[in-house]
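Have a look at this one before I ask anything.
What follows is part of the complex, with its chains left where they were.
By letter and in written order, the chains are A and B; residue numbering begins at 1 in each of them.
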Amino acid sequence: MIDRLFETITARKAVDPASSYSAKLLAQGRNRISQKLGEEAIEAVIAATAGDTKALVGESADLLYHLCLLWVDAGITPAMVADELARREAMSGLAEKASRKE
Amino acid sequence: MIDRLFETITARKAVDPASSYSAKLLAQGRNRISQKLGEEAIEAVIAATAGDTKALVGESADLLYHLCLLWVDAGITPAMVADELARREAMSGLAEKASRKE
């Protein structure tokens, strides 16, 4: 779903900021997008600790959306983050194998 | 990449907390996982506003990882979040169409 989200936001980049929330936020710049990401994370934390699963689904969607906005703004692709996750999983697999041998 | 991450964490759920960071955090419970999600969001915000792209890729990976941990803990599947994103995209498309007609 991240790829689709990323493509949708990339396509909105060129749209009139008056007709697209994505275009508007991208026009407001890095600090504003970062602020929104931080706010959505706070809302996800509150939904999670309150045990409100339906709200956590919604806040997760908001968080992923603003994270992808930040990637578009910073020139980061989903593939770059996927590579980093694969690198960590490989390292973590090795660490787990080592700990089983102890 | 979210699906793969989610599957990896789900598989770790049953593992000994002493040999897996995922299993350890899941054993510590909802509030602790939420706290970690919040902390990773703060680090992503700082990397983004500092203009440190390499750090932002790493913090994005950390953020997605802890978000998936929270989903596993809360019984949320990636499909539930994907549905919510699709619902919003449909609504946002309608809103954009309406604003173009104005």
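One rule holds in what follows: contacts are C-beta pairs under 8 Å (C-beta built on N, C-alpha and C of every residue); 3 or more make two chains touch, one makes a residue touch a chain.
Bear in mind the structure is a predicted one, so any value in this text is a computation, not a measurement.
What's in place is 2 chains of the same protein, and the file's complete complex has 4 copies in all.
Methods note: only the chains that are shown with their structure count from here on.
Separation between the centroids of chain A and chain B, computed from CA atoms only, is 7 Å. Looking at the complex, you find that chain A touches chain B at residues 1-2, 4-5, 8, 15, 18-21, 30-31, 33-35, 37-38, 41-42, 44-45, 48-49, 51, 53, 56-58, 60-61, 63-65, 67, 70-71, 74-76, 78, 80-82, 84-85, 88-89, 92, 96, 99-100.
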